[in-house]
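Just dropping this structure here.
Removed from the display is one protein chain of the complex; every other protein chain stays in position.
Now for chain A:
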Amino acid sequence: MDTLLAFLTVFTQPELLLLVGLGTFAGVYVGAIPGLSVTMAVSILISFTFSWDVYPAISLMIGIFMGGVYGGSRTAILLNIPGAPSAIATALDGYPMAQRGEAGTAIGVTTVMSFFGGFIGIAVLALAAPLVSDFALKFQPRDYMLLAVLGILLVGSLSSGSLVKGIFAGALGIAIGAVGRDPLTFTERFTFDLTIMQSGISFIAVMIGMFGVSEALMQLHHVDKTAVRQKITRIVPSFGTIRKHLPLSLQTSTIGVIIGALPGTGGDIAALMAYDHAKRVTKKPERPFGQGAMEGLVAPETANNAAVGGAFIPMMTLGIPGDAVTAIMIGALFIHGLNPGPMLMIDQPDMFWFIVGALVMANFFMLLFGLTGIKLFTRIVEMPRGVLIPLIMLLSIVGAYAVNNSISDIYWMLGFGFFGYFMRHYGYPLGPVILGVILSRLLDDNWRRAIISEREDLGRFFHGIFTSPLSLVLFIAVILIFVSQTPLWARAKAKLFGDPAERVQQ
């Protein structure tokens, strides 16, 4: 009964309902405007809402998250410019559809499928999270440590970039998170004897710099690009189209939830993987992939919205973010004095059910805003980047300043912004940095707890890992990620499954 009440909180309080709606509306447009991403919006918003109560703040962020993941698809279809990272795969088939004059159908299918995927994600979250949190109580400190390492590694290994760069980025994040006085012994770490370093680097400054300023600087390269307008026809898709793609959408939603639930990996990776999956399983598409196949639209859009619900699972149950946006939300919960993890689910189940309720509401709002307001939409999206970029920069500065009212946070933010700009150019992923910063404390604490409980004996520590099934699984997963990137793996694969080139030679 309490559960139901907590779930309904958002529906019964008009203020929260309004905030979720406002958030979703803003999210759709933030996601749609090229150059504004959800991660950027949420990281800037967190600094403005921190003086609010926790419920309204979370309502707004959830709305933006849900709406933003969807919103990117619009510009991907209409302009061939994915408005948000999670819509990159959508452009591959969405834009060719628009060129054929089927932009309306494409948007309609995308909207309904996003709604569908979103629900699957939320349903899995509602069902799985309580179970996972019960299970999480059995986690030893070493398991948390391994999970944190795994999360940082997964981003690097599942993306198309290089794992080594991902590992570097993750380690850098952990180091940034360690700056300041050590909470257990009060020893100074990485302070270089400077007073401003003693209290550490504000993770919000790092986040806004990396996702706000560096992105805005990157957009300066495309400041003169003009948009091509497409004609939009009928939007609400026919029931037959939906039914035809139902089996595929179920599969891709599952991919989305799983990728979302893996620590560290979010909607952008889920969408690309789902697209590849659709390409493999669709034997006879009506049109080839890349030329406007409906399946190529259904797969990424269901997956990225399903990943939203999925990403909340590790966040709520373990305190380990499912992707960059939930990493920022963990930061928001910290600021509001809540500590995400298994104890939160037990002490304050209301918080969890409130989030589920807000997600459901956001999903409905997304459907509503998705099928309406196209006219307004085309006008907003055409906002010139020359106006947008300075405004993003201004908001980033205000956001960085607002949290601690300190000018030095602005310098940190700008510093990380410039640094992130070069990281983007040279192919270093930024997600692991943020994940590292957020997980630094958790990793350090749990490592020390684990090794102290084993009386500082590495042998006993590894004995503990090898005798606990859970730790062993996590440990093997970490090792496998490393091995899969080495030439050793390619050779072993060739030996096991037979390499066609080698067989010819024999």
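Observations
Note that a contact is a pair of C-beta atoms (placed from the backbone, for glycine too) under 8 Å apart; a residue touches a chain by one contact, two chains touch by 3 or more; residues count from 1.
Everything below uses one rule, namely that contacts and distances are computed from a predicted model.
A chain of this complex does not appear here, and its UniProt-recorded name among "Spore germination protein", "Tripartite tricarboxylate transporter TctB family protein", "NADH-quinone oxidoreductase subunit D" or "PqqD family protein" is "Tripartite tricarboxylate transporter TctB family protein".
Although one chain is not drawn, the whole complex shows that of A:101, A:247, A:288 or A:390 it is A:390 that touches it. Of A:401, A:416 or A:475, it is A:401 that touches the chain left out of the display. Only one of A:452, A:476 or A:492 touches the chain withheld from this view, namely A:452.
In the full complex, chain A makes contact with the omitted chain through residues 34, 37, 48-49, 51, 80-82, 85-86, 88-89, 91-92, 155, 158-162, 164-165, 167-168, 171-172, 174-175, 178, 182, 184-185, 187-190, 192, 213, 215, 217-218, 220-223, 225, 266, 268-269, 271-272, 275-276, 279, 290, 324, 384-387, 389-391, 393-395, 397-398, 401-402, 405, 407, 410-411, 414, 417-418, 421-432, 443-444, 447-448, 451-452, 456, 458.
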